[in-house]
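Pasting in a structure now, in structure tokens, and then I'll have a few things to ask.
Note that one protein chain of the assembly has been removed; the remaining protein chains are unaltered in position.
Order of writing sets the labels: A, B and C. Residues in every chain begin at 1.
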Amino acid sequence: MPDILSPCAPIAAEPCRVGALSLAPAPLEEMVSISSFSNSLPALREAVLHALGASLPPAPGTATRQQGLSILWIGPNQWLACAPQGSGLMEKLQVACGAHAALTDQTDGRVTLTLCGPYAHAIAAKLVPIDLHPRCFGLSSVALTQAGHIPVILMQRDRQPAYDFIVFRSLARSLHHDILAAMRGGIPESEQN
Amino acid sequence: MRIHCPYCCTRGVEEFTYRGDATVRRPDLDAPEAAWVDYVYLRDNPAGPHAEYWYHAAGCHSWLVVRRDTRTHEIFSVQTASEVSEA
Amino acid sequence: MSSDRYSFLSVLREALRGQTGWKPAWRKATPQDSYDVVIVGGGGHGLATAYYLARRYGIRRVAVVEKSWLGNGNIGRNTTIVRSNYLLAGNVPFYECSMKLWEGLEQDINYNAMVSQRGVLNLFHNDGQRNAYTRRGNAMRLHGVDAQLLDASAVRRKLPFLDFDNARFPIQGGLLQQRGGTVRHDAVAWGYARAADRLGVDIIENCEVTGMRITDGRVEGVETTRGFIGAKKVGLACAGNSSRVAALAGLRLPIESHVLQAFVTEGLKPFIDCVVTFGAGHFYISQSDKGGLVFGGDIDGYNSYAQRGNMPVVEDVCEGGMALMPRIGRIRLLRQWGGLMDMSMDGSPIIDRTPVDQLYLNAGWCYGGFKATPASGLCFAHLLARDEPHPVATAYRLDRFARGAVIDEKGMGAQPNLH
Partner (left out) sequence: MNDLSASLPPETGRRGKTQPMRWARGNGIRGDKTIRFTFDGRVLEAHPGDTLASALLANGVRLVGRSFKYHRPRGILSAGPEEPNALVELREGAQREPNSRATVTEVFDGLAATSQNRWPTLKHDMLGANSLLAPVFSAGFYYKTFMWPASFWEKVYEPIIRRAAGLGRAADEADPDHYEKATAFCDVLVVGSGPAGLAAARAAAGAGARVILCEQDSLTGGRLRAERVMLDDRPGWAWAQDTEKYLRALPEVRIMTRTCVFGRYDGGCFGALERVADHVAVPQAGQPRQRLWRIVAGQCILATGGIERPIVFPDNDRPGIMLAGAVRSYVNRFGVVPGRQAVIYTNNDDGLRAAADLHDAGVRVAAIVDSRQPSSTAAQAMARQVGAALFAGGAIAGTTGHTGLKAVQVRDSAGKTRRLACDLLAVSGGWNPDIALATHHRTHPVYDDALNAFVVSSPAPGLHLAGFAAGALTTDAALAQGDALGRAAAQGAGSDPATGCAMVLPRAAEKEGYAIAPLWHALGRAGQAGKAFIDFQNDVTAKDVSLAAREGFWAVEHLKRYTTLGMATDQGKTANVNALAMMAWERGRSIAQTGTTIVRPPVQPCAIGALAGTHRGRHFKPHRLPPTHDWAVEAGCVLTSNGIWQRAQWYPRPDETSWQETVNREVRSVRSSVGFCDVTTLGKIDIQGADAATLLERVYVNAWRKLPVGRARYGLMLREDGFAFDDGTTARLAENHYVMTTTTANAGAVMRHLEFCHQCLWPGLDVRFISVTDAWAQIAVAGPRSRDVLREIIDESFDLSNEAFGYMGAANVRLRDGVGGRLFRLSFSGELAYEIAVPARYGDALARLLMRVGAPYGITPYGTEALGVMRIEKGHPAGPELNGQTTAHDLGMGRMLSRKKDFIGRAMAQRTALCDAARPTLIGLKPLHASDALVAGAHLLPRGAPADAASDQGWISSSAWSPTVESWIALGFLSHGPQRHGEVIAVHNPLAGTVIEAQVVPPVFVDPEGSRLHA
């Protein structure tokens, strides 16, 4: 009987709450980075659409999201596809677009921490130095930036602002600490006019 | 200082890493040693407009060529480095 | 009778008559037609060069031309630290020469620049850093320079208020150079200016060099905003503006100009008695005789002639400060400023001839020019007078980059912003 390796998450699954704000790791998703080879972009777009039924987001700083699948822009000609566990994301992509793009499994490389609750944007503004005003950063917007000292991919998950902080696995605990500290610091008075 | 990344929009300078003069061109292997010394060591270092490499380290990992006034820190233009080297 | 020699007695005498007998610290000279040597740059290095030319080499037909007010460059905007705790053989004798000149400076120039040898302590936080400091300390000792390696408990006895118990990167010890310390920076400029002036050197302020007159590859003088000034030899000591001035002679240098910020707090009753550098972040600090904490960190890291920096570095430096000494949290930063650093490609300076005959270069001091001021002046004067490098500055040649004989203390390579 072989030994069974049981997976281990870097952050406990229970959400942390401060007032009405909550911070919790998102369930583990399959993640694959897709990086288009030279002159392969049109073919890649088509192949991804065909394989996943979703298109690569058309512009930088955005994500396509549908039915549990999301594809985030993470750099020029580079995307991060995320799907629930058991979707066979890598296999599907390999078959459809292995020739058009470098595909790299990032399932274990990244952890998603979700911050939600009233004034989540005011808490996020303590962490990331980007403009979160709906005019600049709305539903499914994506930004690669840094939360304090920690590089993150930030995505707005809900219209009532909720944010996914996608972080390198090894830094998840430090980021969790920092977000929690920001939550405990309270909502700035000037946000609550 | 804020730099307009062509992909990520305008971001604070703390997201970027600097690497000097972007007008220097890597010589061919058989170029005379003087050309290599020039490339690796000598700089115009102008007081005024300066084309320089910046890397969006905390963002999209693009190398950029930023034209900036070294006296005022005013930024005139930003292009991706690959765009510039391919031009 | 006027008081020209400074002494306790002259101060007392002047106190009795309302301080009315003092003469100007230096004459406001107007340019003559020509000089034996024209030094471009009225900062610490230029003024020291003029002083040693006159004093040690007997060359007194010397002018120092300064584009704005005397001491407006880095001599007037540094963090006042002096030390000779270098690693590499090309550097140690030079900086030790400088340290010895500091030790006798005040009697030499009759000006109290408040040379305070209160010690410079470089902290280390891991084995790798300890080993590197051991190597450096031993190099210093082999060169006859004082150095001590302190363990964590010795550091704690000396500076009990550092963060020893709650630190991200605990302090393991430090390399102490007790003879290092601080010097009142402006006084160095004024003292050298006054001493050089008394030896006949013309100090010409508000006189910007706008061109070089070069005939057949030989420099004949400088064009300035106050007219042409002829010179048998021209020496450039322009720090952050070196590339600009060298360009007037058609030269490109292995130098980038960068901004380095420095900071001072409100005055406090003294509690930091030495210079401390943090090994796990960008932060160093000392406390001035007025009580202000004087501190700094890394350069901003991009080419700049703006003499001012940006906020990320302020935050980074203060973060380092809090990590090292968390009791300074409620102490207030009073002023920040920026200087132009002539960052060379290997982090070490250049004192050498240039391809233009009779044109000499003193540049590439990075952020360490202040401590070098006396030796830089002496060695540059030696080079100008004798046309050969001073024995302690033989490594500072311009052709070392082509030869590969770089003097790279930090091992960062040809990336000035990383030195």
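Just so it is clear, contacts are C-beta pairs under 8 Å (C-beta built on N, C-alpha and C of every residue); 3 or more make two chains touch, one makes a residue touch a chain.
The structure presented is a predicted model; accordingly, all values stated were derived computationally and were not measured.
The undisplayed chain touches these shown chains across the complete complex, A, B, C. Annotation: of A:Lys92, A:Arg110 or A:Arg157, A:Arg110 touches the absent chain (contact as defined above). Here one chain is not drawn; of C:Ile81, C:Leu101 or C:Ala414, the residue touching it is C:Ala414. Among A:Arg17, A:His50 or A:His133, only A:His133 touches the chain left out of the display. Residues 1-3, 10, 12-13, 17, 19, 22, 26-29, 31, 33, 36, 39-40, 53, 55, 57, 61-63, 72-73, 75, 80-82, 85-86 are the ones on subunit B that touch the missing chain.
Although one chain is hidden here, its contacts on subunit C can still be listed: residues 6-8, 10-12, 14-16, 18-20, 22-28, 69-72, 76, 89, 92-93, 103-104, 106-107, 110-118, 125-128, 130-139, 141-144, 147-149, 161, 163, 166-169, 184, 186-187, 190-191, 205, 265-271, 280-281, 288-292, 306-308, 310-311, 314-315, 318-319, 321-323, 326-337, 400, 402-406, 408, 410-414.
For subunit A, the residues in touch with the chain missing from this view are 2-10, 18, 28, 33, 35-38, 78, 101-110, 122, 125-126, 128-131, 133, 136, 148-150, 168-171, 173-175, 177-178, 181-182, 184-186, 188-191, 193.
Here is the rule we use: only the chains that are shown with their structure count from here on.
Set against one another, A-B and B-C show the most C-beta pairs in contact at B-C.
Averaged C-alpha coordinates put the centre of subunit A at 49 Å from the centre of subunit C. With centres taken as mean Cα positions, subunit B sits 30 Å from subunit A. As a whole-number value, the distance joining the C-alpha centres of subunit B and subunit C reads 29 Å.
Listed for subunit B are residues 12, 14, each touching two or more other chains. Shown for subunit C are the residues that touch two or more other chains, of which there are none. The part of subunit A that touches subunit B in the complex is made up of residues 60-61, 74-76, 78, 129-130, 136, 143-146, 151.
Those residues of subunit B lying in contact with subunit A across their complex are 7-9, 11-12, 14-15, 58-62, 80. Every residue of subunit C that touches subunit B in the complex is listed here, in rising order: 241, 243-244, 247, 252-257, 301-306, 310, 312, 345, 401-402, 414-417.
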